[in-house]
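Note that this is a trimmed complex: some chains were dropped, and none of the rest were shifted.
A, B and C label the chains in the order they appear, each numbered from 1.
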Amino acid sequence: MTRQTTPTAARSTSTKGHRIMHIGLIGLGKMGFNMRERLRRAGIEVTGYDRNQDLADVASTDELIAAVPAPRIIWIMVPAGEITDKVVAELSEKLSEGDLVIDGGNSRFTEDQRHAALLEDKGLRFADCGVSGGVWGLENGYGLMAGGDAADIERAMPVFDALRPEGDRADSFVHVGEVGAGHYAKMVHNGIEYGLMQSYAEGYQLLAAKDIITDLPGTFRAWQKGTVVRSWLLDLLIKALDEDPGLETIDDYVEDSGEGRWTVEEAIANAVPAPAITAALFARFESREDSSPAMKMVSALRHQFGGHATRPAK
Amino acid sequence: MTRQTTPTAARSTSTKGHRIMHIGLIGLGKMGFNMRERLRRAGIEVTGYDRNQDLADVASTDELIAAVPAPRIIWIMVPAGEITDKVVAELSEKLSEGDLVIDGGNSRFTEDQRHAALLEDKGLRFADCGVSGGVWGLENGYGLMAGGDAADIERAMPVFDALRPEGDRADSFVHVGEVGAGHYAKMVHNGIEYGLMQSYAEGYQLLAAKDIITDLPGTFRAWQKGTVVRSWLLDLLIKALDEDPGLETIDDYVEDSGEGRWTVEEAIANAVPAPAITAALFARFESREDSSPAMKMVSALRHQFGGHATRPAK
Amino acid sequence: MTRQTTPTAARSTSTKGHRIMHIGLIGLGKMGFNMRERLRRAGIEVTGYDRNQDLADVASTDELIAAVPAPRIIWIMVPAGEITDKVVAELSEKLSEGDLVIDGGNSRFTEDQRHAALLEDKGLRFADCGVSGGVWGLENGYGLMAGGDAADIERAMPVFDALRPEGDRADSFVHVGEVGAGHYAKMVHNGIEYGLMQSYAEGYQLLAAKDIITDLPGTFRAWQKGTVVRSWLLDLLIKALDEDPGLETIDDYVEDSGEGRWTVEEAIANAVPAPAITAALFARFESREDSSPAMKMVSALRHQFGGHATRPAK
């Protein structure tokens, strides 16, 4: 019942009397909530659990397990780190032999092998899947990067097919390699994303700084078709400028969420120079500083040797 | 007779007996040659001149000027710097009052005002136009960024409309500002392009360095739909890996062609931090070094203080 | 009467009845004021002019020229750019054939050849001299990098010897090359200085961020003797922390004064990667931004694709 190309295929087979796939989904935040909706639209039955009962279909993980027929597929979509750890640990106690857990969150790839080993001890299977697409994934479909054994990946293919955009599977889904490889690819994807955003942002600031540029939003808009720098991020940039041409309502404080840091750490671990991605990461760190101790020191040093005036701290 | 949206519009008006636009095009290299073809397909008459007589329609600039009806539009598409200077100087001597010269090459924006002033002294008009799209522009259309007086830009609009992709003009053409603004926008566009390429390239190297990634080309291919990093450059990257999955036939020597350097110089001149774009530029410099004097010095210093062995020069 | 090693030598020859060198000094700011004092302590007669009459020995350039015996040495120590241009232009009109002008300010090396040509037309000589040492130069002596013809450099050697620290001339003075080479070397010196300060400053911030470091100033102090990173700048850093252990009175706003920018521009012009020096320059640009347009854009993009909350602008 593997669907080759379109979500509608999955739906139509179900109308032909085949067993409808029914999975569990833990975590119904910004991403999980939309994914449940997209899976359902594709004809996949989903029982969703979230600590927020307003979003959840069931009241507990136990109820979720009871609701999903074995052998189960349970998709985890919760914050990486402690919370994912806790969910995996709980599932390792409660699931039945042969059940498959897929971590679709943004876990570090190094966590995956630990989770797989924990589950394997109980006769459970594990796969990881990097998911890209953000809030647009509900309508556009998600880009998916999976890691795990081929049989496990194949088993979950209807889920992957429902989540990804229509069209050739290879354009939006890849079985990257063994357990952890999916999250590794997603991590690098996000590292690249940091570099792309930083590049556009530097260009934006340069154009904004130059008075001969009298149509700044129009310049970006004109790059949408035909130019070398056209991209989905550029489309979003144009959308952002449509909503607020001078970005006046937005502060320059930028969070980072793990994958950028891990990408640089992997660059270091593998002796790969990654100056553009690292520049993007450091720019975010800088954006969050009220005052830079380093630059206070540079100011202090200039004062010491050159008598250059320092500014008094505000 | 301004065409609002499509090249075919321009062609159809010409069949209705309106005067067909006829322009001169100087420079028929990789870009100019394709642009002549695209203009002709859109129903614009083009007389092209190039020093390479195999490509040229006429044997000299004089013949070109004689062939194009006044008031003329002459589009220059020759290498920036000395050659563009020479062509502009020659045109300033030979054109008639009211003729319009458009520099579509990759001139530095600072050259434009000089060229405009030189031509204005002779009663001639000048506009600059950044052109993006590379070898794909013939089929896809070019992204265009124009600088100059509104009346001059309006006058050349059929040419811009023919060169750009079909669809809304604002998606592929912008009148950025006064003379020089078009090339400024194109310069920043190319600076961003440097940063985008470097970001993908760093990600590529990271994925290539990790043995758990067993389908490297497939990973990039799966990013085409749905992910945040999808772009035209990503499509080209996939095409490059299709042609040579390990890039084994390609050396790591990368040229740079001016706009990247100028972008960083403008960043400096305007006190705009541009670390990602600059990282991309420096990476190219490094790629061209047979041996780095700086790193010889670091090696020498490590030897001096720590007794760390240096490698003998090859 | 060239003094080989020490300022006292110059002084002693003068007491033996030799002609005492007498030079003109234009510009008595932080640097020029101290240099006049150091020259006088070494037995060189100095007539100083400054627009600030409280500092000046004479009321005008004309009076200065009248006071200094020909063939004259006139040392310029005024801000680079327009003011130096103006002083050189005035001297080119008023000096006598064979007089030697030395620009000891922080002019860009590209200015030197222009100044030399202007003076040469009037039969005047020109040399450039990079001067390092800041406010400590009065007591410690200055490091000097001279550019010009050998004969001109030799003629001014008593001045150089008086300005530099005692000891071997080669440890504090170099005739780098032709006109402009002195300022080029000084420019690179300052570029290195940017990188050194940034490196210490980054280390400072890292130590300050870590709670297990309970004696931060003491850590730097302990690096003064014995470690690989010991330097004069480290001594000043310790002094700064002595005066204000948490740098609490100092703002993180850092100016830049030309040489850093020129160094990066020369790196670009010569295709030399200079990532550390450039990082130091960009860090200063960032330090002066109240709000970063680039980081507003990154925040806007994250919001667009991921629904990540932006912070409202303050």
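To be clear about the criterion, a residue touches a chain if its C-beta (ideal position, glycine included) is under 8 Å from a C-beta of that chain, and two chains touch if they have at least 3 such contacts.
Because the structure is a prediction, the values reported are computed rather than measured.
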Size of the entire homomeric complex in copies, 3 being in place: 4
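One rule holds in what follows: only the chains that are shown with their structure count from here on.
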Taking each chain's C-alpha mean as its centre, the one farthest from chain A: C
Length of the line joining the C-alpha centres of chain A and chain C, rounded to whole Å: 50
Whole-Å gap separating chain B and chain C, where each centre is the average of the chain's CA atoms: 40
Multi-partner residues of chain B (at least 2 other chains): 228, 272-275, 278-279, 282-283
Residue ranges of chain C in contact with chain A within the complex: 30, 134-136, 197-198, 200-202, 204-205, 208-209, 232-233, 236-237, 239-240, 244, 247-255, 275, 280, 283-284, 286-287, 291-308, 310-314
Touch list for chain B against partner chain C, complex: 228, 256, 261, 264-265, 268-269, 271-275, 278-279, 281-283, 285-286, 288-289, 292, 294, 305-306
Touching residues (chain side chain B, partner chain A) in the complex: 109, 132-134, 137, 140-145, 147, 164-165, 167, 170-178, 180-181, 184-185, 188-189, 191-196, 198-200, 202-203, 205-207, 209-210, 212-215, 218-219, 221-234, 263, 266-267, 270, 272-280, 282-283
